[in-house]
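Encoded as structure tokens, here's the structure I'll be asking about.
Of the protein chains in this complex, all but one are displayed in their positions.
Chain lettering (A and B) follows the sequence in which the chains are written, and residue indices restart at 1 in each chain.
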Amino acid sequence: MKHGFYFLLGLVGALGLSWAGIVMGSNTQLASLPPYADDTDTSPPWFPGEAARGEYVYKDLGCSACHTQQVRRPDFGSDVARGWGDRQSVARDYIYQPFPQLGNNRVGPDLTNLAGRRPNPPDEEDLMKLLYEGHGGMPAYKFLFEQRKIIGQVSDHAIKPSGAAPIPAGYELVPSRRAQMLVAYLRNLNTTSDYPESRPIPAAGAESAGSATKAKPAPAKAASGAAPAPAKKATP
Amino acid sequence: MNAEVTAIDSLSRRPLLLLLASGLAWLLLGGLLALIAAAQLIQPAFLADCSFLTYGRTTALAETAFVYGWLANAGLALGLWILARLGGEALRAQNWIVVGTLFWNAGITIALIGLATGDVTGFSLLNLPGYVQPLLLVAYGAIAVSGILAWGGRRRSMMYASQWYAVAALILFPWFLSVAGVMLFWSPARGVVQAVVAGWYSQCVWTLWLAPAALAVAYYVVPKVTGRTLRSYSFAALGFWTLLFMGPWTGGRHLIGGPVPAWIPTIAVVTGALLFFHYIIVALNLRDTFAAPGVSLRFIAFGLAAYLLGGVTDALTSFHGLSMVTRFTYVENAEQQLALYGAISMIFFGGLYYAVPRITGRAWAFGGLITGHLGFSALGVVGLVLALAVAGLVQGGGLLSTEVSFAEIGELTQPWLVAVLFAQIILLFGNILLSVNFLATLALSQKAEVAQFRAPVAMEVSAS
Partner (left out) sequence: MSTEPPSDPRLDQAASSDDSLLSSHEKLLGRQPDEKAKYRLTPIALLFAFSGLILFAGTYLNRYAGHYDSLIYNENASPGGATAAPMAVDMVALGKKQFQSVCITCHQATGLGQAGIYPPLAGSEWVNGPEERIIRIVLDGLKGTVHVAGKEYGAAAMPVFGQVAGSGYNWSDEKIAAVLTYVRQEWGNKGAPVTTEAVTKIHQATGDHKEWSEAELAAIK
């Protein structure tokens, strides 16, 4: 290659073409996705205030290093079978999130539909205890909590951790604002609504017959998934 | 001063050594952070009470220090040096390089502090907080100016492969970083488009910046040491343009099965396969490396093998069947380490061992440390990649089944993660050897008793 000009043109062209194709192509298609309205409500829902701030806490602690927030379709892995979601995640699920935390590694379970888990989604106390004590591969986030002297009454938000280190008498364990925001966010992670584009496409020839048999194994799995739930944090 | 070490090298000494020294410092820091992250995977309670070093932040810190600290500095140093030598003149605008390096390192320091205090971006290979990016862009531009001047002022108008690759790496990085900066930080795209942009960016980093930087080094050092022209060189341009035109389109490969329309991952799969053009041609061109002697070429041969293997595994794991098992597992970490450490970093080490004697005018201080570094690096990389891959396959198998709980997956992967920790220790130790050797080479003032630089002869034209 002799001509510097054509060389530079080639460089810019290579970068520009891929940018136009992938980035602007997907931006054109997905940037103005409207929410989907069915007969009862519009989805996806907005996060209420605390929960919206909780997304910042989730991002800044780097939770997406171990948790994903995307469910794959039923024939692509066990995501749906494990009860992480009823259907695959689609682009519309993320339109109201300022920075979707899709995640890349599942050292821990997927969190897309944490608040919609059946039969028992985790409540605030479960999540606070999980954050304070850790579980399995998840570290304890003790720095999100504060142990302080009880002044007057015990605080509403105080946590009673089970396990090894009890709190000295006269002290209470209270979650910080960040912990509260994070837990509010987690309790709003919900994709129970359904979109037309997220429905599975049947394989050629097997339509309603396939769908009826698909439903059968699911209740059995849900039942076995429910069994360990009373013991600390459900694992799947 | 002889025919091999000329004024080009001696006059360009200061900024290049500054870049290399900073790179090595970041390499050590990155290695330490990677060690901490590996330990935290095995024992989550390790440093769990320190909010600056919670696992999510430690992985981000290690990656940024390694890629934007070590790989960037080394790539710039070697790229500038090669452009200066092939251009035929000492580096110009050297003060710009020095100032640029200082600002780049300051920027990375600010970025690391920012990550530790909570500005983790969540994007793979783009853990640079938004506020630091303009500083990094300006610093990079200042350093790159010298390279562009060296290329523009070249004595011969015909360009050699190393020059194509080095100029591509110099010019393209600021462009795609600024695009990603705008679309992800300053005026964020909506929803899932961010993931697409982040995927495009990370593949740009790999195919438009780091791979060209490494190939520039390989294409230069190999014929210089073997004394023969590269084989099948007439196809080299095809390999270059294929990498550039096909590479960034593979951005969707981490979105397979994800919440994006099907065409994005499909294009990534297809272009990943088309990149075989590039890998075949690179293998054809550089195949003499594998039989040639010399420590630089050993490093480069290792790096080349890793590069080719990485290309094949990247393409294979894009397909539906394998992706179902390997997605969201440590296998993706293994692929990244194979690419960043096994390929790019090892080629940079080879270039380093070749370049430093010429830049400083004297041989390396300790030969034993060099062979030690080679052994530890090779062992460490192989161990790291294999351990992560097996851990990932175990994890993937467990995830696919609905009966296996995460606690069980944790137990099954535990021994492999311990192996990862040991591999990181070995790699860090090897890099300490390199740094000691580097400092000794700079500090020792006596001339090496090793034979002087041999006067070079004309290059042989090899068959085919």
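Here are a few things to note about the model shown:
Note that a residue touches a chain if its C-beta (ideal position, glycine included) is under 8 Å from a C-beta of that chain, and two chains touch if they have at least 3 such contacts.
Since the structure is predicted, the reported quantities are computational estimates derived from the model, not experimental observations.
Here one chain is not drawn; of B:A365, B:V382, B:L412 or B:I432, the residue touching it is B:A365. Residue-wise, the contact with the chain that is not shown comes from A:R73, picked out of A:R73, A:R106 or A:R187.
When the omitted chain is restored, the residue from B:F235, B:F290 or B:F429 that touches it is B:F235.
Within the full complex, the residue among B:T117, B:T266 or B:S401 touching the omitted chain is B:T266.
In the full complex, the hidden chain is touched by chain A at residues 29-30, 33, 38-40, 73, 86, 88, 90-91, 118-119, 192, 194, 196-204, 207-208, 211-212, 214-215, 218-219.
Counting the whole complex, the residues of chain B in touch with the unshown chain are 3-4, 85-86, 88, 156, 158, 160-161, 220, 223-227, 229-230, 232-235, 259-263, 265-267, 269-271, 273-274, 276-277, 280-281, 284, 293-297, 320, 353-354, 357, 363-367, 370-371, 448, 450-451, 453-454, 456-461, 464.
Methods note: only the chains that are shown with their structure count from here on.
Within the complex, the chain B residues that touch chain A are 40-41, 44-45, 48-51, 54-57, 59-60, 118-122, 124, 151-152, 157-159, 164, 167-168, 171-172, 175-176, 179, 183, 188-197, 200, 204, 208, 237, 241, 244-245, 247-249, 251-252, 254, 257-261, 264, 267, 320, 324, 327-330, 332-333, 395, 399-403, 405-407, 410.
Chain A makes touch with chain B in their complex at residues 1-2, 4, 7-8, 10-12, 14-15, 17-19, 21-23, 26-27, 29-33, 59-66, 68, 70, 72-73, 76-78, 81-82, 88-109, 134, 136-143, 221, 224-225, 228, 235-236.
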